[in-house]
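All protein chains of the complex are present and in place, except for one that has been dropped.
Order of writing sets the chain letters: A and B. Residues in each chain are counted from 1.
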Amino acid sequence: MTSISLKSVPLTALFGIVVITGFLLTGLFADLLAPFAETEIVGMEFEPWGGDYLLGTDNLGRDMLSRLIFGARNSIGIALATTVLAFTIGTALGLLASVLGGLTDQALSRLVDMLIAIPSLVFALLLLSIFGTSILMLVLIIAMLEMTRVFRLSRAVAMNVVVMDYVEAVRLRGEGLGWLVRREILPNIMAPLVAEFGLRFCFVFLAISALSFLGLGIQPPTADWGSMVRDNAALITFGDITPLLPAGCIALLTVSINFVVDWMLHRASGLKD
Amino acid sequence: MTLHPLVSMILHRLALGLLTLFAISLFIFFAIELLPGDLAEEVLGQSATPETVEAFRRELGLDQPAMLRYFNWLGGVVRGDFGTSLANGRDIAELLAGRFANTLFLAIYAAAIAVPLSITLGLLAALYRGSWFDRAVNILTLTSISFPEYFVAYILLLYFSVTWGLFPSIADFGSDADLSTMLFRTFLPALTLVLVVTAHMMRMTRAAIINLLAQPYIEMARLKGASPVRVILRHALPNALAPIVNVVALNLAYLVTGVVIVEVVFVYPGLGQLMVDSVAKRDIPVVQACCLIFAGIYILLNLGADVLAIATNPRLMHRK
């Protein structure tokens, strides 16, 4: 069951895996791949495609292709860090709530209910207006918002395991919390959590890029796909598709992740019966 | 006095909603207190002299205790008075009124198309699950929910407005436009929103129905000779209403609160754009007001979904 033959992977998922790998490698080796430096002004503003600048230059005369490549590192890196943070906190609290139950569960669940009752983009805007826009703030704020969703899911799936007789047997044995969580519960909820990680990453990635697009996320001169759309948006009214390139990169990556997650979920549900 | 269980449950949810709104208002107000300095210092910046900061503080009432300011603010909000903008000194309530109407108009426009469309598509996909239609819809909607809104918006803008010149790229219709002009001028933002929310609602509708198809009572319906259409509409749908209503409410809430991006792309004078501008200008009273209104709508819609879900559940409607 663990070995997956390449043939059984659907085309969409295969496509997704290839694209995700491509983007990750691009991000990792951005220094080697990019023809120019991230913030270097190399030519005139809005130079057309071709010649020295394969995809032209942006609103300040920086090389578009190089910025797209560095954008892969920055945009994906920041979103990944945020997702990891959201997951660590959300899963830890979710497990705690499900295992301890009672007051701990009540308190955490009500708190999360309240946080979820505020639409997250609005919430993020409020916090950014108060604390100002810096990458650290952005990561912390989005992580806190997404943490609530991770909490709900991990609590729900852990609850399904906690009611099992083998967990009762372990409690009756007198085992501590650490054993219960690490050895009995976590191994049984990994599959849904991994799928959720993919979906959460997409949400985080889209949320940060939306804020950047609004000029409230990742700040210049850092190359970032969301802000690059904003910087070059004016071109669209002249029928130039350059601003669609960074937007397309975002779309391509999230589509790919969704394809892979969709396949994973389908497999998991298929294995049940 | 005994109330019908439905009535008492609605009252219970209503109280819970009000409580949440109250908690959010507390949060919105006191989040600012977390700043190292205060609002006056933040707004005026490093270069301001202590005297100007002090004067500004008095003007904002910051010399009073936070608790008192909170209740003054809340009292004002309840009466419809949100204070004045820091950026231009205008009355916030006035500033919001017109824009709020615009945002609602766009949301209703999009919802009127998206809700019936997505539920129909969801039911069809569930009925013909596994067919080429289902697979195509699956890939299309998966793609659509993965796209950033501005990507969809710019593609539509590029083709419908720039290339083909069918619809205007700027969605501002002025104050005295008639309905058909309004619908025409806001067609592109509405279409963007429809594309974004339809995919999500349709997928959830399909999933909610298909989840139920493994239920024994669905097998029973088939063994009674019911046709596939009858199985879906009469046996699965009534039991899937609660999750469908929920996801519709969630998307309606999104249409009101998440339209920020679309409003910015199409330069539409709605509440979202106002909020973004105010965040950039750090016009905090306006941000607070927008935030409270958005939260209120969000809670109201969720409340509506809860009540509908209860009303469609015979276990809750008809007690033992």
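The definition used in the following text is that a residue touches a chain if its C-beta (ideal position, glycine included) is under 8 Å from a C-beta of that chain, and two chains touch if they have at least 3 such contacts.
Rule of thumb we're sticking to: contacts and distances are computed from a predicted model.
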| item | value |
| --- | --- |
| Among "Phosphonate C-P lyase system protein PhnK", "3-oxoacyl-[acyl-carrier-protein] synthase 2", "ABC transporter ATP-binding protein" or "NADH-quinone oxidoreductase subunit K", the UniProt name of the subunit that does not appear here | "ABC transporter ATP-binding protein" |
| Listed residues B:4, B:79 or B:315, member touching the removed chain | B:315 |
| Selected from A:18, A:169, A:194 or A:268 as touching the chain missing from the view | A:169 |
| Sole residue of B:85, B:192 or B:239 that reaches the chain not shown, by the stated touch rule | B:239 |
| Subunit B residues touching the omitted chain (full complex) | 215-217, 219-227, 230, 234-235, 238-239, 314-315, 318-320 |
| Residues of subunit A in contact with the chain not shown | 164-166, 168-169, 171-175, 183-184, 187-188, 273 |
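Basically, only the chains that are shown with their structure count from here on.
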| item | value |
| --- | --- |
| Distance between chain centroids, defined by C-alpha means - subunit A, subunit B (Å) | 22 |
| Touching residues on subunit A, where the partner in the complex is subunit B | 12, 113-114, 117-119, 121-123, 125-132, 202, 206, 209-210, 213-216, 226, 229, 233, 236-239, 241, 243-244, 247-248, 250-251, 254-255, 257-259, 262 |
| Complex contacts: residues of subunit B adjacent to subunit A | 20, 23-24, 27-28, 31-32, 34-35, 138-139, 142-143, 145-151, 154-155, 157-158, 162-163, 169, 253-254, 257-258, 260-261, 264-265, 275-276, 278-280, 282-284, 287-288, 290-291, 294-295, 298-299, 302 |
